[in-house]
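Following this message is one structure expressed as structure tokens.
All protein chains but one are shown at their positions in the complex.
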């Protein structure tokens, strides 16, 4: 059958990741013939989009392919007739993430921008927006695939599929890719020489690995994790797991598990940065500013080396590969966020899980996982319950549910501490949380304010 | 990594299918370097094994490869150090199947040698034997894979995995292969151009198909089933399904479903054969005799055309491909009988299902299926419950459970009819049912005998 | 707390059962102070309602209590402000049941007016009507309890709760009451001396019994079933179950199970009646005519003995006791149709099951049951799937689903027989099946007609 040229729309097009995305599409153009490429952003991100858009156009111009990058602030114009929509937007920009991180630290807790207090607030800000996008898509591009890599990727994907009713959605993450790359290197083989299976939630999965003869490699990998550099992603501080735990588990946890299994150590490190060079988001803000300076260079027409430092390496490549695999029914094995449908017995049927899947022309077909052992089961069930509270609260603005999510989240202290943190975050993110406006007004009337000076500065500056 | 040459053992080596198996291995020899090939049979099958063994040796001799076929009646000698064991034996030979078919017909019911009364008795005869084989394997080749294609393939596989505790077992069937071949032909494409997913039980599965763009083809296939030859396997009479049912189902049933959905029509046809040319097993017995005459020809060194008529086409090829995919971690998509582990939500976690899987170096990794709609769910749950009663009864010799299985089986009439059929089958298969010996003695004392003259002749002749 | 006097509404008030209902309320008046008692019927049933209404009024008048019976054809007038609504109506009256029974017999099948082809058609006729009643109740008596004893009681209750969204509904049946009465008699004790637990579906449940010391009585009951009269309800022909099956089961099946376990025997008996004295419904029609003659007697002011022959003994008493237990939080142990919510692990969470429950002021609290063994699990799952197809088809008019229900039902033959029966029933019940009107028109155009002369007479007479 003849291949139909495709229209791709990237929401949050002004992101510093866009060049990696372009690189991924250029690399795959022969298989994936792009007709139109649209970058969409909002007024606040217009300048960045123009810089990165021009850079993107230069990348295509330097390639053998003729592709025109369209830049727009009009999302609906872009979505009309789209085949694939990728989402990489960040409501409130990096400044919101700085608050997500600094306010928890100022209360003596880890913010963790994906599944800690910070991640829960990122979900609160993002879910109403993405559900609006889905409504637009129903009208303007009802057959399109939504490839989400806005974090918290699993939570956002669950909101889209379960609550927005948009089934053609896949959530992506680079963490599994990094793990596999590292493990293949450990044994001096290629990824194809490993038989791996991942299951769990975004930033909260485990996996097992055998060689091509079915021999278990998990123990060997654990051993190597204690003698070698672990290849932890740039955005995670590298602390060793407790080896007795891993040996019992006989699974490899995700890099993000150290926030949970080794919370004290991660918190100590985080507080040092908070009180010193600034939190991860503050560091990223500097890196991003540098990147945009580079992107402005009219001679630059390929992805700069520095982007790797940014922390999201492989993310965009995963997105391109996923689109390619759908478009060409390539049946690539990928780890994606998709509907559970019983693949992980321990989790609700209709929730979203992150799981090894075959990406086909009709989307992700997950490999069945079955049951976890007790400890992993307990952890993953706890986290999924927390995610569900977050999503329902994000949609309804129910404060009690937000509090339940905070109390259930292992990175958040209990009782008055949880409430204190929740309240301050609500007030600080007021601008992006219309669903909580009544409660925020009440809290402000009760005198809740943000006390961290960096955050106060950001708030004064209008975010 | 270097490839280790392999030892393959085929139990029931005297089967007429053996040449197809040989053809499959010869075809794959470059990928699958066979060091030793053993055929095992019992005294009763010795003559056939010698004929087919000589034929098999001629096939290898005519190939570019030097492989020696070992023939033995000593199963333990063969199993020692085996890498793959395939099982294609038939306890009681074709004569037992003739009883499985004729006795039910003489009671006005379909015997159905795989999941009717006949299949239940085939399971009663086979399960004690295969559990003995498993015990031998634990001792003699503890790392071997057991590739079962003895029918009822799913039931036998469940006995091996769940009750025998042998996890490295995969059950095979040719029915899904035939369906896919047919459907690819319908659209003038190759199988790779279809995205298919099967789930259910052996000879009781359904599947759905899309094209590589994710467009549903089920409706088109249903329509074509009503205008074209359906490619029904040689051993199934071709009666059309009710189109309104298929349209509602939006799944393609297995060819064997016509025994259930169209039982009356199938029974009518079966009774005509029973009263006329003889049942399928009687026909096969003739075909087999012809085949063995051909095999005796010292000049014949390739699979004869006539084998296709035998009804098991693709079976052996599936076995070879499965072994190849395990040995070389080929990750082939195959439909196999393997542990459910939640892949089909509606069925017990620890039961065996027939399901689309990726065959890797560590065995079958099933694609998750999830839930069926109401009607298919009801059917498949009923059949699995029946299978469980059969297996437990086969192991314990519990007569009450055998009766429960008969009453639950939709092909068996209820009440006294069920009991009458069960009792006559028990008495007729006495020789191969040591687990039921006490009950059989009791039935004989009560005057239960077989009344069908063909069966009486077989019994007189010692089977 | 002071007791609020209550308003009770009985839909299908013209039923011959009404006097039993009155007797039940009179007996319980001290606990259950009825303020208003309304009987509702439709034009077709007006005459009967007037007869039975007068009779009912005489019963109250002969009691020490002053209760006025209101008769109306205006359902909405009656429902306004109701506390309890009982439903005992029969769409199409007994003539429709005669068709439900005779047409299947004329095709050589059991109609079985509760879960065979007849029961499925009774559901097709009743579900649209009861869902309308529920809509009225939402408006006119939003706090009322709906106590359903219109058959098929479990299916109707599932339609009301799951599809109508009316949670305050309990379905009742007299079969468990009869079983317990009989078993207490067997041991010469009272029901309170037995610890029993029922689970399954309406007319398709099993139960287990111990004495008050926890000693299992099941085996003893089975033995007694083979030496004594079994107390089978008047409407079920008494054929013995297969004792080997019961011994293996270690549960007591419902009396209706003999339609499934002993189908052949039941069919044979049914055909004798069909060809002789007439089917059960025809017999009941005669009994009813006699009853109404009695009811007309202005001197009769208590329930006549002959009502017992009618077959529904204990039904109305169960309804009164259920209402009493809710009103007074009596926590009576009753077997009722209520939401599963996991009480029977093997069945869908949101389906309706018939199960031992404590009837409290907030409704039925089921005792947990857990899992069935294989055979019972297979049967009950098959039946529930059939019920689900029936309900969805009744609501949508989906012909394919109706066909699926027929094929799945163990009392219906397969293939063309199933379709032939379904089609004739559709045409014969045309008047009461607006949801299937298009399909019926199509069938009539294709020449489908009813061939049984009794049914043809009924149709000519306008039903």
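Letters A, B and C mark the chains in the order given here, with residues in each chain numbered from 1 onward.
The definition used in the following text is that a residue touches a chain if its C-beta (ideal position, glycine included) is under 8 Å from a C-beta of that chain, and two chains touch if they have at least 3 such contacts.
These numbers come from a predicted model, not from an experiment.
Chemist: Considering all chains of the complex, which shown ones does the missing chain contact?
Modeler: A, C
Chemist: Of the listed residues A:139, A:219 or A:248, which contacts the missing chain in the full complex?
Modeler: Spelled out, the listed residue whose C-beta touches the missing chain is A:248.
Chemist: Per the definition of touch given earlier, which of C:142, C:214, C:276 or C:298 contacts the omitted chain?
Modeler: Candidates C:142, C:214, C:276 or C:298; residue touching the omitted chain: C:214.
Chemist: Using the touch definition from the top, which of A:27, A:309, A:392 or A:430 touches the missing chain?
Modeler: Touching the chain that is not displayed is residue A:392.
Chemist: Contacts of chain C with the missing chain: which residues?
Modeler: 1, 195, 197, 210-214, 326, 328-329, 331, 333, 341-345, 349, 358, 360-363, 365-371
Chemist: Take the complete complex as the reference. Which residues in chain A touch the chain that isn't displayed?
Modeler: 239, 242, 244-245, 247-249, 260-265, 374-375, 377-379, 381-386, 388-389, 392, 398-401, 403-405, 407-408, 410, 413-419
Please note the rule applied: only the chains that are shown with their structure count from here on.
Chemist: Thinking of each chain as a vertex joined to the chains it touches, would you call that graph a line, ring, star, complete, or other?
Modeler: Basically the chains just string along in a line.
Chemist: Please give the pair of chains with the highest number of C-beta contact pairs.
Modeler: Chains B-C share more contact pairs than any other pair.
Chemist: Distance from the CA centroid of chain A to that of chain B, rounded to the nearest Å?
Modeler: Measuring from centre to centre gives 47 Å for this pair.
Chemist: Rounded to the nearest whole Å, what is the centre-to-centre distance of chain B and chain C, using the mean of the C-alpha atoms as each centre?
Modeler: Distance between chain centres: 44 Å.
Chemist: Please tell me the distance, in whole Å, between the geometric centres of chain A and chain C computed from their C-alpha atoms.
Modeler: 55
Chemist: At least two partner chains per residue is the criterion; list those residues in chain B.
Modeler: none
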